[in-house]
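Submitted below is the structure of interest, expressed as structure tokens.
Only a single protein chain was left out; the remaining protein chains are all shown in position.
Labels A, B and C are assigned to the chains in the order they are written; within every chain, residues are numbered from 1.
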Amino acid sequence: MSDNFGFANTVDRASDDRTLTYLEAITEALFVEMDRDENVLVMGEDVGGEFGGAFKATKGLAAKFGDRRVINTPIAELSFTGMANGMALMGLRPVVEMQFADFISSAFDSIVQFAATSHYRGIGKVPWVIRAPSDGGIRSGPFHSQNPEAWFVHTPGLKVVAPSTPADAKGLLAAAIRDDNPVIYFEAKPLYRSIKGLVPGGGYVSEIGKAAIRRPGSDVTVIAYGTQVHTTLEAAHLVADDGIDVEVLDLRTLKPLDTSAILETATKTGKVIIVHAANRMVGVGAEVAALIAEEAFESLDAPIVRIGGLDTPVPFSPPLEDAYRPTAAKIEAAIRKLADY
Amino acid sequence: MSDNFGFANTVDRASDDRTLTYLEAITEALFVEMDRDENVLVMGEDVGGEFGGAFKATKGLAAKFGDRRVINTPIAELSFTGMANGMALMGLRPVVEMQFADFISSAFDSIVQFAATSHYRGIGKVPWVIRAPSDGGIRSGPFHSQNPEAWFVHTPGLKVVAPSTPADAKGLLAAAIRDDNPVIYFEAKPLYRSIKGLVPGGGYVSEIGKAAIRRPGSDVTVIAYGTQVHTTLEAAHLVADDGIDVEVLDLRTLKPLDTSAILETATKTGKVIIVHAANRMVGVGAEVAALIAEEAFESLDAPIVRIGGLDTPVPFSPPLEDAYRPTAAKIEAAIRKLADY
Amino acid sequence: MAVVANGATVRVDSISMNETTRRTAYRWMTLTRTFDETMVAMWKQGRGIGGTFSERGHEAVSVGAGLALGPDDVVAPMHRDLGTYLLRGMAPERIFGNLLGREMGVSAGRDSNLHGLGDLDLNIIGFISHIPQAIPTALGAAMAFRYRDESRVAMTFVGDGGSCSGAFHESLNMAALYNAPFVLIIENNQYAYSTPLSQQMKVADIAGRLPGYGLSAVTVDGNDVEAVYDAAAKAVERARSGGGPSVIEARTMRMLGHAIHDGAEYVPEALLTEWQKRDPVLTFRARLIESGVPEADLAALDEQAAVEIAEAVRVAEAAPMPDPASVGQRVYA
Partner (left out) sequence: MAVVANGATVRVDSISMNETTRRTAYRWMTLTRTFDETMVAMWKQGRGIGGTFSERGHEAVSVGAGLALGPDDVVAPMHRDLGTYLLRGMAPERIFGNLLGREMGVSAGRDSNLHGLGDLDLNIIGFISHIPQAIPTALGAAMAFRYRDESRVAMTFVGDGGSCSGAFHESLNMAALYNAPFVLIIENNQYAYSTPLSQQMKVADIAGRLPGYGLSAVTVDGNDVEAVYDAAAKAVERARSGGGPSVIEARTMRMLGHAIHDGAEYVPEALLTEWQKRDPVLTFRARLIESGVPEADLAALDEQAAVEIAEAVRVAEAAPMPDPASVGQRVYA
């Protein structure tokens, strides 16, 4: 994928930039932020000790920072997230790992009822981060492949981020940890070891609420986030030979949405496709489409197209999962159709 | 509100039609369906005995059908809904009352993970109904005023209905009970005693998945459901004197959406407003807008407008709650603006 | 002080109230009762907005437990713990302001009735409706103290109803596991809304289950402020000194309906009559007099409470509503 996912366009390369995987970038953010701020701690199932979590994102943290700051919890998502609420109210900055994003539903009350409403109700600030390893395409079945972001983007009081590059994996996690609000950080499992990119060293932050153009173009805009940014770039590449110039906007933050970046690209190309792996119905793509249909209506030259997961649970079997998910081929077909409109 | 909310247009009045409140219609559906089918039972907090639930929707059921079929549960939404899953798999048809829709988040896993996926995964049918007393405007604060339907409309495998009239309150509850799938039935608290309408006697069913035109019109379409159908009819009435002819489409079912009815009215008027009290962001309105922007694009004469709850928790204090919610005045203003577009 | 631990009555070292504490306890109990009676009357007169909850009958619990805390300790009271809010220094007019949706109310009109009464400057975590969310939240506060090696304790409350819910178990298991400086008061008032204990659990001894988690758990007379204080003070001391979490089941009775609109016809008259004899404020008042406190002193406290509450109502009713334009403010920190 060209040009470090557009990262080079937006950030000065520090001299200590290194090429890291997406997963390494996450771990690095944890090391840096825990080092920087004693109030930062990590908790969740199996995150501690030598083990370092189901995906090893927290590996090495306990050795460096001790068990006090890297806490193994029992299987009790509702209450360990509730505990994070209380810790955060007292000034700590817990980073809670859900073993898979799928299990975030088990903590739902602690997130959407307590954390999301507490500042508004005058209870206090709840500066935690939930790390939620999400997305499928890796044959993990209906309970280890989910993309549940829409539930939380709908819920007032939360912030939601979804990095697509190693630089953002680090920068958005650091920003989420420093943010004074509850932030859900959807990390894309399929990207963990499949992509590498330059990552600035030290305490580096990607601003929450800012989308990024990953590929400038003039004919059709595709708006995506997470893994689908890469699928989209692939599709853009496939149509480029036929002279279709695709602009790819990576949302990066899902709540709050970068509405001006969305409206700007929609106005520029007049043709918009929105792609995400989560179920299309009442997904984040619906919000983006509705936003454009209300605020950039006059600039539209074609229907707004959404490509998302089907309205089924995520199926396990490879042919079914491929039918379920957005793929480069599906995006390519939609781009071609829209370019011809 | 004119013409029994359009009900008279769509259903033959049986000779035993009576005028009932929305709440009475709910209770009647429970009586009729429990009488009709021994597998139907009612469960939830405080639903049993003489008491008959926080809103008295189940009053009289225990006296008639006994404690065996009207089960008081402890405060354990996750597990009593989970219990309903198991009962439903065994062929019963539990009707679970959430004391307030707000507490449905406590049962989240049992709904979105188990019930929603079970048929797809080959586990079996889960024919339950959750009755969720929803909506605000009655000064009940952030935890007794919520409209959480979007979470469930996004989730594959569920059905979601939201009646706006006494006839539908009865007909959709009966249909939900007879449906072989998990159906969430959002009943609108503000309508319980504030509206009355003709309700057919006996075993009457409103078809799930069918929207209804509550007011035919030619200039602007407003799509709404639940309480907001009435707010919308009020607004339509206010602009009628100025010659603005509003078509009001009541969705009635939120999942599956009646896409052909939505596209038909959008095509007819070319100007669409979508109204709901739930948070606008990634709400059901976003889906409706996105659907129209994709499938009826050529017919649109104006931006698609959404009016929803603000992106804040539901505030308690009257001036704040009025600022938060859609009102007839806000809808009226939007209609006038769109009519002039 | 006799407490019932794990089903058997045992004697433990008593942390008795001294004379000053007893007078202080009475002051808060009479203030609480006065607040509550005034509130109930206002709502019956149509001067309320939305619903509200009476804590009548729970004064010994909220005051006895609350007084056992030090100023740096944190408490997360529930909807019937008015006394705890008051004795921690939450001004009555701010609470009335909350009930009436005023800008000067604790939540600035955002939250309703006795929810959302949070003020971290007073070390109070406000109540959330979703039962029993207060438990993991307060446990988290306790974990923060442990994390920072602070000598602070976190206390919270749950009803008999809330004790049936999952977070009760998850949190108590973790409290024991992590040896958190945490105290949970179970306010067993025999009903969850209309549902009596017998329809909530088979064995109505909640505390009896808890030693199996590795927790200290006792049952006390929830209508005896000295008994509650004694048990709570010992639990707080244990938590503060690294001895880990405790649970105190306070047995009491909800003397009015679940919320203001509820006539509670489902509660047997005889039960109320019996518990009326054990009214926590009146019995404590009588005991104080018996022990030599001049009735005039108590009457003065009653009078003071009446004046304070009347003034609080006046201030709150006169205060302005929030500006509707501010509705979107405060969502994010």
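The rule is simple: a residue touches a chain if its C-beta (ideal position, glycine included) is under 8 Å from a C-beta of that chain, and two chains touch if they have at least 3 such contacts.
If you're wondering where the values come from, they're calculated on a predicted model, not measured in any experiment.
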item	value
Among the chains presented, those that the missing one touches	A, B, C
Contact with the hidden chain (one of A:31, A:143 or A:297)	A:143
Selected residue (touches chain absent from view) among B:22, B:51, B:114 or B:151	B:114
Per the touch definition above, residue among C:209, C:238 or C:278 touching the missing chain	C:209
Among B:87, B:104, B:177 or B:191, the residue in touch with the chain that has been omitted	B:87
For subunit B, residues in touch with the removed chain	41, 68-69, 73-74, 76, 78-92, 109-110, 113-114, 117-125, 127, 156-157, 159, 180-181
Contact set of subunit C toward the excluded chain (per top definition)	164-170, 173-174, 176-177, 179, 199-203, 205, 208-209, 212-214
Touch list for subunit A against the chain that is not drawn	45-46, 48-51, 54, 72, 74-79, 99, 102-103, 105-106, 138-144, 310-313, 315-320, 322-324
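Please note the rule applied: only the chains that are shown with their structure count from here on.
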item	value
Distance from subunit C to subunit A - Cα centre to Cα centre, in angstrom	41
Computed distance of Cα centres, subunit C from subunit B, in Å	37
Computed distance of Cα centres, subunit B from subunit A, in Å	32
Residues of subunit C touching at least two other chains	107, 110-111, 115-116, 128-130, 166, 331
Multi-partner residues of subunit A (each touching 2 or more other chains)	109, 113, 117, 120-121, 156-157
